[in-house]
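Just below is one structure, and these are the notes that go with it.
The complex appears here minus one protein chain, its other protein chains still in place.
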């Protein structure tokens, strides 16, 4: 199945450095109007700061950036009419932030699903698949990958287009 | 390729919380007759007990459950005629139990393959793909993922239908 640049809600799943952010940016850039980049990353160490700076340099001027480490649904709900496309990068850091903040993950996922369905602008969601290694040796790691798997399922259910990325190449799942 | 609910031996592969058990249950539930759920899990801690209880509540009444942490081939061979469908959930815990019990994994895999080929009822096998993370830092983890990879290959070879799951969505491989 081919990639569909005109989908309303697109979920881009994949591993680390699989090219999912880049494809999401390319798909968003095909839209007319203002592009909104919602970053869930918080720059709390040099490694993360470097990664954010690299992503920002790659995107260029057409983009308006908003940081939403936790309040993602609220940020989506507050976007102005006429937004050309929204990219959420990424749900994995958002999940990590939610867990740090002690939030109810299922309730947050349901809130995000509702915000996505109410959103008029096309949305591209970037998320990691993290469940394909051996069982993590600590309970936090196991909880994280369970939450991530459930969150990805919930997002895939509301998305009308789901792409699995590997080595920069797309594999359309929905 | 579409999912084929009428396959004789179906292998559902995927990561943690990828929706493989749920799809296996849905495919089994389309069959007429008694459904057999072969659980390889042993409830030795609260985390596992919760997971088993959650799965059991989801399945409902049509299912007859059998625990087979190690003797999986024997359990398959002993099923009564007229069984509507059999779900084995999952081969990853079975492998873990075999390793704990010091069994010869290749011999066990060959025994299971023979039992599957002799089985008249349709069988759905659930197994994890665990080899897509970085190399585990301990020899047991490396041995586990090697065994799991070989076991998955052996099962895929006898299966007539193989589905890779991610985010609750199926990708047909065979």
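Which chain is which? They are A and B, in the order written, and residues in each are numbered from 1.
Please note the rule applied: contacts are C-beta pairs under 8 Å (C-beta built on N, C-alpha and C of every residue); 3 or more make two chains touch, one makes a residue touch a chain.
What you see is a predicted model; the values in this text were computed from it and never measured.
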{"item": "Option touching the unshown chain, where B:7, B:123, B:155 or B:169 are the choices", "value": "B:155"}
{"item": "Omitted-chain contact residue, chosen from A:31, A:59 or A:145", "value": "A:145"}
{"item": "For chain B, residues in touch with the removed chain", "value": "11, 13, 15, 129-135, 139, 142, 145-146, 148-150, 152-153, 155-157, 162, 164, 171, 173-174"}
{"item": "Absent-chain interface as seen on chain A, which is shown", "value": "14-19, 47, 129-134, 136, 141, 144-145, 166-169, 171"}
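Heads up, the rule we're going with is that only the chains that are shown with their structure count from here on.
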{"item": "Rounded Å distance between chain A and chain B, as computed from the means of their C-alpha atoms", "value": "31"}
